[in-house]
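Let me begin by handing over the structure; questions about it come next.
Every protein chain except one is present and positioned as in the full complex.
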Amino acid sequence: MLVTYTDFGLTGPYTGQLEAVLRQLAPGVPVVHLQADAPAFNPRAAGCLLKSLVTPFAPGSVLVCVVDPGVGTARDPIWVHAHGRIFVGPDNGLLAAVTRDDPDAQVHRILWRPPQLSNSFHGRDLFAPVAAALAKGEAVASECVTPERLCGADWPAELSEVIYVDVYGNLVTGLPAQAVPSESVLNLGGWSIAHRRVFGEAVPGEPFWYANSMGLVEVAVPQGNAADLLKVGMGAVIEGIGSEGRGGAA
Amino acid sequence: MLVTYTDFGLTGPYTGQLEAVLRQLAPGVPVVHLQADAPAFNPRAAGCLLKSLVTPFAPGSVLVCVVDPGVGTARDPIWVHAHGRIFVGPDNGLLAAVTRDDPDAQVHRILWRPPQLSNSFHGRDLFAPVAAALAKGEAVASECVTPERLCGADWPAELSEVIYVDVYGNLVTGLPAQAVPSESVLNLGGWSIAHRRVFGEAVPGEPFWYANSMGLVEVAVPQGNAADLLKVGMGAVIEGIGSEGRGGAA
Partner (left out) sequence: MLVTYTDFGLTGPYTGQLEAVLRQLAPGVPVVHLQADAPAFNPRAAGCLLKSLVTPFAPGSVLVCVVDPGVGTARDPIWVHAHGRIFVGPDNGLLAAVTRDDPDAQVHRILWRPPQLSNSFHGRDLFAPVAAALAKGEAVASECVTPERLCGADWPAELSEVIYVDVYGNLVTGLPAQAVPSESVLNLGGWSIAHRRVFGEAVPGEPFWYANSMGLVEVAVPQGNAADLLKVGMGAVIEGIGSEGRGGAA
């Protein structure tokens, strides 16, 4: 399976052109669009989110990952074999989190270049052909590099901040939920936020946090919009994690 | 064919993860995304709209239907065989309209549970695997229930209100167009609205109603936005249906 993960946005011809290249070069391989609104221009948040989204894709899947504000400049194109999947994208930190998490990860700098390479759409012109070739089991001219040399190799494994705001205003953080006991109270945007298991058990209009379907800590408001109520967005930092008994506005 | 009908919104990784599960469990079966902006948190409107959208999908299609504000609470997962198609989703009224419409409909409570079930994403973890199995003709542990016990079984067959507002501000109602003679004048938002066959025959800037491509009564404004002009939205009730000769603002 070929999978796209980009910040191209939902509109415009970009995802469609990328898919055309994938389908034509790897006929018969299914193409799934995982996300076209990955954190834009933000390889660190986008890489942290990507790591949490991989599980539903079977081993052997090839993910084309493009959050690439430096497209057309000196950053290298790479592909990474980690967790049994292959990730293709720019060496700007986007693939650091999926690599760091697997001690057996292999990192490859892509040496192949297409005959026609636009300055602004390497997703279509370079990453998609490489992904299609790898999905078919074909070799791509590359050289191994040590994972430690990857851009972002020294970034923290967890991001104690908001890394994605969804369409309903839910605030996805870069904190693995299994690291946060359910009796914990989060401080975010001046609020103290207690845990609830599901939306249906939370109080309408009051923020709560829960382990979301990606395994991350997420803050939401039943029948409301957490981003609006808490007045926080991308990059907002969790100021503290305390213990139960202090829910509500601080 | 597998079909998704959800209120997941267009952004985020939700539809992509659901599609990944479908494609991996039912390889070779096409997956079509019918709609990701079904009326959110509103099983009654979403179910009424769904009923009007089924015809283009050939008999044998399996539709994964997820408008599920109570996810993670006590409502049952069900699948319904109606109109030659299979519908999989929560028993919260979403599937009541497609069931009510077919006297031979069969309703099944799903007993199967996946090894891993998140609290907030039963679309990916439960409904998608069930739909994939049914699309392959495999059995799913279930028990029959009588259609009368379905949540929403007693809801009205027609909704004389706005059940969907499209991207251009057109107001889709839950009224079957064949039940409304074309000489009728609708009262909505203080306007008296006459029938026109097509946009090209209506007056720019003036609201009209027509039988839309789903077979429902829809109110639109040529080169304008009906939701803005009439100042009405989801749930706005049609106050009356009269006879011709009273078009324009009331």
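In this document, chain identifiers A and B correspond to the written order of the chains, with residue numbering beginning at 1 in each.
Quick note on the criterion: contacts are C-beta pairs under 8 Å (C-beta built on N, C-alpha and C of every residue); 3 or more make two chains touch, one makes a residue touch a chain.
Remember, it's a predicted structure, so these values are computed and weren't measured experimentally.
A.B. asks: Please pick, from A:R44, A:R100 or A:R124, the residue that touches the omitted chain in the full complex.
C.D. replies: Answer from the full complex: A:R124 touches the omitted chain.
A.B. asks: So which bits of subunit A touch the chain we can't see?
C.D. replies: Output for subunit A: 9-13, 15-17, 19-21, 23-24, 27, 40-41, 69-73, 118-121, 124-125.
A.B. asks: What is the set of subunit B residues that contact the non-displayed chain in the whole complex?
C.D. replies: 1, 3, 10, 30, 32-37, 49, 53, 56-58, 164, 166-168, 197-201, 210-214, 223
Definition applied: only the chains that are shown with their structure count from here on.
A.B. asks: Between subunit A and subunit B, what is the gap in Å from one C-alpha centre to the other?
C.D. replies: Taking the mean C-alpha position of each chain, the two centres sit 31 Å apart.
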